[in-house]
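Missing here is one protein chain; the remaining ones are kept as they sit in the complex.
This part shows subunit A:
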Amino acid sequence: MTRPPRSVDERRAIRQGISVAIATAAYGISFGALSVASGLDVWQTCALSLLMFSGGSQFALVGVIAGGGAPATAVASAAILGVRNALYGLSVRPWLGVRGPMRILAAHLTIDESTAVSLAQTDLGARRVGFWVTGVGIYLGWNLTTLAGALVGDVLGDARMWGLDAAAAAAFVGLLWPRLRSRQAVAVGVASAVVAAALVPALPAGIPVLVAVVVALVVGWTDWLGARPTKAAA
């Protein structure tokens, strides 16, 4: 296949994609180690990164399992956290220009980072190349570092003595942080954290997190603390 030479915009998209891929892949190590510490074996850990391929959902699933939550709760947490990927698909598909089986591949690579890098480009070609470079780069890197992290986690022993439980909490903070850009988002985050913590002694493990989502449904439906500031700030 011959292709025209890359434009300046496309080369910039490639550079951005590669740097985001490297940064993201690096924390696949923490996922791999945490997953093994939660009781999954190396194969199960790698299967999650290959098949699910969505960092937040993967951390949530192993977090619920580590906390002693029921299997259905672990599935529900991962699935709900993965719903945002559908929005990303809607955002990128008008200009991605793929059809047939390639759409399935594009869908699997549609995650926070590939969407963010591609939407940051202004030129159509740069958007497409940014999406694919970031998506493929993270897929390869994330799966390799997951394996490395799982192998490391396997030899660590007692996860708490290495602070891996604190690392999991810090990882969730890191996934949450970039989303707290509006007053509404901050309010929902604080309220959800309080609701979940308050319900911990009252409900089976894992369920308080799911109940806390009601906060988002209520605030989102009514647009309470309605978010003009988000658009103005962006």
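Here, a contact is a pair of C-beta atoms (placed from the backbone, for glycine too) under 8 Å apart; a residue touches a chain by one contact, two chains touch by 3 or more; residues count from 1.
By our rule, contacts and distances are computed from a predicted model.
Asker: Which of the following is the UniProt-recorded protein name of the chain this complex doesn't show: "AzlD domain-containing protein", "Diguanylate cyclase", "Two-component system, OmpR family, KDP operon response regulator KdpE" or "Methylmalonyl-CoA mutase C-terminal domain/subunit"?
Answerer: Looking only at the record, the undisplayed chain corresponds to "AzlD domain-containing protein".
Asker: In the complete complex, the non-displayed chain touches which residues of subunit A?
Answerer: 23, 26-27, 29-30, 39-40, 44, 47-48, 51-54, 56-57, 59-61, 63, 65, 67-68, 71-72, 74-75, 77-90, 93, 103-104, 106-108, 110, 160-177, 179-180, 184-185, 188-190, 192-197, 200-201, 203-205, 208-209, 212-213, 215-217, 219-221, 223, 227
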